[in-house]
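Only one protein chain is missing from this complex, and each of the others stays in its spot.
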Amino acid sequence: MNPIAKLLSGASGALGAIAGLAVLALVCHVTLDVILRYVFNAPLNGTILFVSTFYMVAIAFLPLALVEQGDNHISVELLFDRFPGGLRRALMILGQVLTVIVASLIAIRSGEEALGKYALGTFSLEGGTKFITWPSYFILPAGFGLMALVALWRLIAALLGIDSGFRGHNEIAAYMPAEENHD
Amino acid sequence: MTDLQIAVAFIAALFALILVRIPIGIALIAVSFGGLWSMMGWNVAWGALGVIPHSFVSSWVLSSIPAFLFMGFICYHTRMTQGLFQAAQVWLSAVPGGLAIASVFGCAGFAAVTGSSVACSAAMGKIAVPEMMRHRYDAELATGTVAAAGTIGALIPPSILMILYGIITRQPISDLFLGGLVIGAVTMLGYVLMIWLRVRLNPNLAPGVDEAASWSERFTALGQTWPVFLIVIGVFAGLFGGVFTPTEAGAVGAALSCAVALIRRSLTLKAVRLAVAETINTTAALMIIAAGASLLARFLTLSGTGAALSDFILSFEASPVTLMIGIVLVYLLLGMMLEPVGAMLLTLPIVIPLVDHAGFSLIWFGVVLTKLLEIGMITPPVGMNVFVIKGVVGDLAKLSSIFRGVMWFVLVDLLIVGLCIAWPDLVLFLPALAAG
Partner (left out) sequence: ETLNYAYGYPESSAVGLAAVRFADEVSQKTGGELTVQPFSMSLLSLSETGPGLRDGMADIGYVLTPYYSAEYATSLFLHELNPLVNLGPQDGTAPLAYTGAILEYTLTKCPECLSEFAAQNQVYTGGGVTTLYGLQCTQPVASIADLKGKRVRTAGAGFVRFAEHFGAVGVPLPVNEVYEALSQGVLDCAMLSAPELTNYNLTDVVTDITPNIPGGLFAGVASTNVNRDVWQRLTVEEREAVLWGASQMTAGITWNFVTQEAEAMAAAEAKGISIHQPDEASQASVREFVEADLQTAAAIFRDTYGVARVDEIAADFPQMLEKWRGLVSGVDSHDALQKLLWDQVYSKIDPATYGL
């Protein structure tokens, strides 16, 4: 694997791992809250806040670079498959350019927003306990920023006609075909 | 250019981008951003980009989607779903398309637990589709069935869409639920009948099982289904016993699945890793589209699309029935691009007075509207249920073949909508009965 792909894969893997932990945390946190509320009449403080502000945002946005790396964004292939090779390449490059632009714009804009929330020190008071909420806003620039870098590298590789180095090294892509998991 | 012309131009651009394989989420965001920029100026577009994605995703109610996805992936990777489908197979071996029909029933059962159709497709997709594919079912039939059957999730109560409709229009939610129960059941039967007919006419779609199973084989197979039944019964009991809310049901169901797998000693670290990886991959791919669709709804709202739609509908107002046909057309069109909540918020302020004025029952309309919005969940180019199934099956089926497979179900849906318009009592008899 080339060093750039290695670096980007490592970073997306790390963000993906955090998102994965957020899935487990969501399941455990909500279940624990339900049990404590029903059995002991003592619900946890701030469950909804944690789930919506932290787990959901992390699960939705941190894996974006992984999805980009595995080319797993949802798209319609219907016409594409019937296009001649040259057109397909041109459209693929257009798609990558748009992805880089959109992901960068959101990363920059949400980064601004996050710095604003950090400066204010936003928090939420849940039953007398203060939970800081500003870190949640930094999840977007991280997720979209890395997605933009991965998309940029795929774009450069496509323009230069070289292997991006991602295919075959992407853990998620390897998981996806359900057939392989029947072992 | 007027704002409306800008909107039409950008919607055309959206279709073009999606058709040439630009990722749908990217296309939605790019078009909404460009539209807001050209219509309202840079500051508004730039502002929307900072506000909407975070606010849309940081939602408690949406959290049931990754939870139900995780539950489905866990059930699949710990092989608890195999027993269920072996049983369905031996019991339904004589029925053409038995597994597909079992999937519809499975979805209807799940629908009683979850309030959203995406959650329903997510939970059933990983359980049913690979099993059907393994039995050499036609890929379009297998994937289309689960994508479409998921829509029953928002018809059979509880239903997030109906709750929202009831709040906005001040209609009793319990009456909406009763009407939805009937239409959900009718939809289920319609799907089953259509599958049965198609497979009767073309047995290649779903190869039958040759030898009939003996009764002892059947009951042995039934014995293998306990894990999934335990989970489903646990979730149902908890919901109706007041232990947890529908939003919490996903997480509790996932935890219960892990617990049952642990008891069966099939909860391996590998299974959990696979389930987690697929959950985050699918959720992220879905949420960027949903956030993009939410941005698009704001752009359409600001462009005055609502007023234009109102004019369009009014041009049909020769009689109540033609008015309703105009409304159906509008929602089929909107449903192609918007997610249901956005489409509802955009249009209800305009549509409700028209419907009310034409003398239709608002309970009836709420149920029909839910049905129409749910059709939008499976129509191209933006069909969230189809995307969920695509995320769940990976390279097993192309997006376009899932959309093709779904078209048969859309036909059934349109028939049901026609039936509701022709015979409103189909929706209203149960609420009337309950009112005494």
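To keep things simple, chains are lettered A and B as they appear, and every chain counts its residues starting from 1.
Keep in mind that, in the parts below, contacts are C-beta pairs under 8 Å (C-beta built on N, C-alpha and C of every residue); 3 or more make two chains touch, one makes a residue touch a chain.
Please read these numbers as outputs of a predicted model, since none were measured by experiment.
S.K.: Give the residue, chosen from B:66, B:106, B:130 or B:246, that touches the chain omitted from the document.
M.R.: B:246
S.K.: Pick out which of B:346, B:367, B:382 or B:412 touches the chain that's been left out of the picture.
M.R.: Looking across B:346, B:367, B:382 or B:412, the contact with the absent chain belongs to B:346.
S.K.: Using the document's contact rule, name the residues of subunit A that touch the chain not shown here.
M.R.: Within subunit A, the residues that touch the unshown chain are 37, 41-43, 47-48, 113, 120-128, 130.
S.K.: Give me the subunit B residues in contact with the hidden chain, please.
M.R.: Those residues of subunit B that touch the unshown chain are 40-41, 43-44, 46-48, 50-52, 55, 60-61, 158, 163-164, 166-174, 239-247, 297-298, 301-302, 306, 342, 345-346, 349.
One rule holds for everything that comes next: only the chains that are shown with their structure count from here on.
S.K.: In the complex of these two chains, what residues of subunit A are touching subunit B?
M.R.: Touching subunit B from subunit A are residues 16, 19-20, 23-24, 26-31, 33-34, 38, 48, 51-53, 55-57, 59-64, 66-67, 70, 72-80, 91-92, 94-95, 98-99, 101-103, 105-106, 109-110, 112-113, 136-137, 140, 171-172, 175-179, 181-182.
S.K.: Give every residue of subunit B touching subunit A within the complex, in rising order.
M.R.: Against subunit A, subunit B makes touches at 17-27, 29-30, 33, 46, 49-51, 53-54, 57-60, 62-63, 66-67, 70, 77, 126, 129-130, 133-134, 238, 243-244, 248, 251-252, 254-255, 258, 273-274, 276-281, 283-289, 291, 380-381, 387, 390-396, 398-400, 403.
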